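The structure follows.
What you see is the complex with one protein chain gone and the rest in place.
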Amino acid sequence: MLNATILLQILWTSLATSSYYVLFAVAFALVLKVTRIFNFAQAAIMTVAFYSAFVTVQWLEWPAWAAFVVMMAITLAASFALERIGFEALRKRGVSVMFVFVFTFMVSEFVAYLAMLAFGTWPQTIFPTIFWPVTLVGNIAISAWDLPAIGATIVMLALLFSFMRFTRMGQFMVGVADNPDLAELYGVNKRQIFLVTVLMAGALVAVGMFLYGTRAQVLPQTGLSLMLFAIAATIIGGIGNLAGAAIAAVILGVIQNSSILVIPSEWQGLLLYVFLFLAIVFFPNGLRMPRRRRRFATATRDIGDNQDVSAAEGQV
Amino acid sequence: MAAVLEVRGLNKSFDGIVVARDIELSLQPGQVVGLIGPNGAGKTSLFNLISGVVKPDSGTVALDGARIDALKFHERVRAGLSRTWQHIRLFPSLTVLDNLLIGSTDYPGERLVNVLFAGKRVRTHNVLAREKALTILGKIGLSAAAGALVSDLPYGQQKLVGVGRALMRDGKCLLLDEPMAGVEGQSYAAMQRVVREVAAQGVAVCIVEHNVAFIQDLCDEGVFMFSGAILARGPVAELIRNPQLTELYFGH
Partner (left out) sequence: MEYIDGIIIIVGLYVILATSFNLIIGYGGLVSIAHPVFFALGAYTSAILARNFGLPVPLAMVAGMVVALVASVALVLPTLRVSGDYLLIASIGFQLGVLEIIKNVRFTGGAGGYTNIPPFLIRDFGREAYVALVLAVMVAVILLVRLVARSDYGRAMSAMRDDELAFASLGRNAMWMKLAIFGLGSGLAGLAGALYAHYFRFITPEQFEILQSSAILTMVVVGGMRTTWGPIVGALLLEALPQAITFLNLPPSILGPIQGLLFTGLVLVFMFFRPQGLVPAENVWRGGGGETR
């Protein structure tokens, strides 16, 4: 029963619903690019974002715009705390990768348990209903949620990209991403840049969760599953490549939603993990090798012996 | 006499910068070759390319007549190509003696199965390895430091331990990356002794160094690198007298 209408419908819906995936992926990719941290604690930020909106709308019964403002404020505060109290302390101690991982993972779990305690383990949504009025364009059903979602995503991405390209701070972020110590020699305040990065990621996450939570159900553990999506997209898109992460998120979103045509629904959940595995094994450097412009790094002929071990193991 | 190490047409660029350009190098058994040149000439990169840490764009490397291009880094070491590091890279969690001991391979005790069984074979091998390690420690004058932690040793002695570790395998070719940087006094003399002795045993040695006196003392031949290419070869004395090379060396 595969006709153009069904295909177009699925394409449209998956496009609209990949909006939040894009935001989560870009947030994760941004923090990874600039701070070089695999921020599993993003799941915690996501959980905080959702439940603050939920409480504001459903418990306090404030209007949607107020809920959005409150959610943004609380999410940014949480991001601030994560960077200043968490990451900075870890940086100061010069801890290992394992340490950072355990920390970020545990923070996410901790917040998830807090949420379980406070809100129970049944699914919630920001508004009491996730049903939106639908208009038919041709034979395609377009939900009243779709366009604002896509619009919000585009706006956030546009803000992000123009910030990084046109403002000094944005360019500093790129510099720190390339070579943090060198950027510091040029007078860039690394501390500030890291904070700005994490805050911006928080903003992206907040919008993303507002979109997700008004369209789908959320459990305290949802953050972690959504994170895997973000991680898969970041890897496939190429580490350091924000546009790549965004595009990969859209493509993965479309594939996941379209998969309903070919696989039974109980296996849909598995698809994400398959993506992740494929991403790691076949596309560890991303589908496109980013040509990073080395504005801050000096050109050098001596590779030196601080080689990535992957060079010793994988390439030769 | 067949060359121990034969490098032909090695090329490598990174991000548009040429790190190695048509490198040709040949090492005979017992020969000591000094690789000199200014910073950024590509000397350490060449070691990385030869040892297999980095994959070249083109070119071949052969050890004792057999091509080793398809071998991974650790496989090349097993084939007889040892190297040391500019930044030493000793193991901080092991004592000096253990750092040396681990320089040797093929410990039966390093097979999981043998951890439970094969007690006698493990012990015999380890006794032999220990003797060898203690001998080397003696040669570099650090017998007293066997039980010490690496971090307790001064820089020069750490460097000696690094070289000692590379000597635990009876390799055919030894690449030393700036063994004298930061080393003085007794350690300097010890390093000289060690290199001479190793070469006398028929090992081909290539040394990257900035310490020209050391190179002049020890090396039969010098190779001058600049911008990824070999500009000149010949007796070290001639190379350092050459005004153009000297300008390149100090001008940059």
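Here the chain labels run A and B in written order, and each chain numbers its own residues starting at 1.
Note that a contact is a pair of C-beta atoms (placed from the backbone, for glycine too) under 8 Å apart; a residue touches a chain by one contact, two chains touch by 3 or more.
Note that the structure is predicted; figures quoted are calculated from it, not measured.
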Touching the absent chain when the full complex is considered, from A:L15, A:A64, A:M116 or A:L199: A:M116
Among B:L5, B:V77 or B:I207, exactly one should touch the missing chain; which is it? B:V77
Which residue from B:V122, B:V212 or B:A232 sits in contact with the chain not drawn here? B:V122
Even though one chain is hidden, which residues of chain B still touch it in the full complex? 51, 53, 72-75, 77-78, 82-83, 85, 89-95, 97-98, 101-103, 105, 107, 109-112, 115-116, 122-123, 126-127, 130, 147, 149, 165-166, 169
Where the missing chain touches chain A, by residue: 38, 89, 95, 97-99, 101-103, 105-107, 109-110, 112-114, 116-117, 120-121, 221, 224-225, 228, 231, 235, 266-267, 269-270, 273-274, 276-277, 280-281, 284, 305, 307-310, 312-314
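Note that in this section only the chains that are shown with their structure count from here on.
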Chain centre separation in whole Å, for chain B relative to chain A (CA means): 46
